[in-house]
Structure formats: C-alpha cells, structure tokens
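With one protein chain held back, the other chains of the complex are shown just where they sit.
Chain IDs A, B and C follow the sequence of writing; residue 1 opens each chain.
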Amino acid sequence: MEAIGRKRWVIPEGYIPPGSMVNADRALLSHEAACLLNAGDADARVRITLFFTDRDPVGPYEVTLGARRTLHLRFNDLKDPEPVPPGKDYASVLESDVPIVVQYTRLDSRAAEIALLSTMAWPAD
Amino acid sequence: MEAIGRKRWVIPEGYIPPGSMVNADRALLSHEAACLLNAGDADARVRITLFFTDRDPVGPYEVTLGARRTLHLRFNDLKDPEPVPPGKDYASVLESDVPIVVQYTRLDSRAAEIALLSTMAWPAD
Amino acid sequence: MEAIGRKRWVIPEGYIPPGSMVNADRALLSHEAACLLNAGDADARVRITLFFTDRDPVGPYEVTLGARRTLHLRFNDLKDPEPVPPGKDYASVLESDVPIVVQYTRLDSRAAEIALLSTMAWPAD
Partner (left out) sequence: MEAIGRKRWVIPEGYIPPGSMVNADRALLSHEAACLLNAGDADARVRITLFFTDRDPVGPYEVTLGARRTLHLRFNDLKDPEPVPPGKDYASVLESDVPIVVQYTRLDSRAAEIALLSTMAWPAD
C-alpha cells in the first residue's frame, strides 16, 4: 500500500496518571500511547519531542516503525534521553521521515475502574 | 442526499479488550466498532485492511454498506479472511468506492463498569 | 464575532443507551448530544437528518440556534418527525444556513458509574 498520512503530528494533551489499580497487569496499568500506523513500504524513523509547563523541551526520542506495521507506543516506556514523569502535564510533537497517521489514547486506572480517552493527533505539515 | 465524505479512512488505534464483565449482553461486551455513514444514493463497497505490530497486514475484509444507511461494524465480528485477535494491537485502513464518513469507538467492559472512547477516523485521500 | 465553522457536519456514531442508573437526574441520564456553536451575528437554522441500519433516513428535524449562542442538543429530546429510538444504531447529518461548529458527546450511565466519549463532528462542505 502507498504511504498514508503526514510527517508531523501534534498532541497537546499529555498526562500519565500517577498510579494504577491494585494488581493491574500491564494492559490495565495507567498509561498513554501514541498509536502510529505506517501503511507504506518504507520503514519510518520517528522523532518525538516533549514539551512541558515549566522547563525546556526534551528530546528527540527516536523510534523506528517498520513498513506496513502499527506501533502503539507507550509514553511510559520512553527512556532516552529521560523517562516521562508521571503526574506532570506535557505535550508532544512527532516527526517522521515518511507519512504516518497518529492517534493518542490514555487509559486511567487510578480508581477501581478504568477510564479511557482518545483522539486523532493533529496533522501539522 | 449527495454522497458525503472521503473514500479512504485510517484508524491507527485498535485493541479489542480480551474480556468482558460477567453476564454482559451483546451491547455491553467489550468491542470496537467502525461506524460508517453512506449518505449517498449508491451502495458502498468497503474494503478493510488490518495492520499489526509483528506480522504482515491482513485483508481485505469486504463489507457492503447500503445507500442512505449507517453501519456500526464491530471488528469483533470480522471473520474472513480471519478473526481479529483480542488483546493484540492493530490498526485499520478502510477504502470505499464511494464517499463515506468513518468514526471509531471502543467499549471496554473488562472491569465491572464500562469505559468508552471515540474519535473520528482520519480521512486519507 | 464573525461566523466560524462550516455549514454541514456529519456524526457516523449514534446510539442512545437504553437505560440509566437508578435515580439519575437529567444531567446523569444516558444521553447523546450534538453541541453546536454559532459564534456569528445571525441566527442559524439547522436541519438534522438521521440515518439508520435498516430503514430510510428520517428528517429533517429543525432547530434554531441563536446568534452568539451555543446549544447542546440532546438527541433524546428530538420529537418531530419522530423520537430517536434508544438502543438502535444511527448516524446524523446536520445542515445549517450559516457556519457553525459541531461536537458530539455521549454520556452512558447504564452501569452504576458513568462513561463518556466525545469527538468533533466531521465537516463535510
């Protein structure tokens, strides 16, 4: 399939809930994900920059997304150059060298039940 | 009414929760749906391709959507060429021969209460 | 303020949950709303057409939205030409004679707790 999407996407919302339900497995841990689709025939090199309320941006975080693959990347799993602090407001810009499509989802399990939100990211190029 | 929308739509998020509340009826089973509207006067032939994290795309799944009709298609109900595995990340591309509009919704009833998310799909043509 | 938005909006998802929590007041009754903003200086005449899975479209439902006003219109409250049946899949197209912006929200209180979803409608003109 031909490449689909845009090369730059923005997610103004970002907040990893600082806690999870008791005995949550990985699927039910509070987390935020950028869901990436690379429908095309070339691997995508994606660079993520995080923005904060009271300090300079951090990044780039670098991720490779294979051709004809999806990656539901948890912000919780980002480590280099530094982890994303739970309980802090942030925002993100994702830049890819080939067109991709990006959606943002949060699962919040601070309480006994889960809550979900999702929205398409905003295509900026 | 004239045809409304686009011919290709993308949903990067996809995850059928692997479980549901006890004694859930069909309406409250954990599920994901692509809500399609064909406002125009010709039937729509829709082809769906699924993308995964660690294997090649699967499809096309073929669906017909009547003129002046909506279809809230559950990914759980897709069977041919193969069912959508619960608990696995996926993404989808929907291609129609006439303009349609597509929205994506998940109902998660793994816990005792339900959680919902929804977003318009991304129009790619 | 000048008029903002578009004249035609589409919401492919639509499902009024057939039930609500015990003793829910109006705010917590299961409902779906089209949130309309008319930022401009002329009243908006809005016509809504509903689409179903297995029968012809119904409408138009007619609503007037004052200049510089918002209206969070519950689909549950539509009466003429006929009420919206709970528990049935539907979709909607909203047409206005002046530009408006439309967002779609559902509150589901079938269980003891509430679940929410929302997305911007899709601008079709």
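FYI, a contact is a pair of C-beta atoms (placed from the backbone, for glycine too) under 8 Å apart; a residue touches a chain by one contact, two chains touch by 3 or more.
The shown structure was predicted, so the numbers you read here are calculated from the model rather than taken from an experiment.
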item: Full-complex contact with the absent chain, from C:Leu37, C:Val63 or C:Ala124; value: C:Leu37
item: Absent-chain interface as seen on subunit C, which is shown; value: 1, 4-5, 27-28, 33, 35-37, 39, 68-72, 101-103, 105, 112-120, 123
item: Subunit A residues touching the omitted chain (full complex); value: 8, 10-15, 18, 49, 51-54, 56-57, 87, 89-91, 93, 106, 108, 110-113, 115-122, 124
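Rule of thumb we're sticking to: only the chains that are shown with their structure count from here on.
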item: Magnitude of the superposing rotation for subunit B and subunit C (Cα, nearest 5°); value: 90
item: Separation of mean Cα positions, subunit C and subunit A [Å, integer]; value: 30
item: Numbers and ranges of subunit C residues touching at least 2 other chains; value: 113, 115, 119
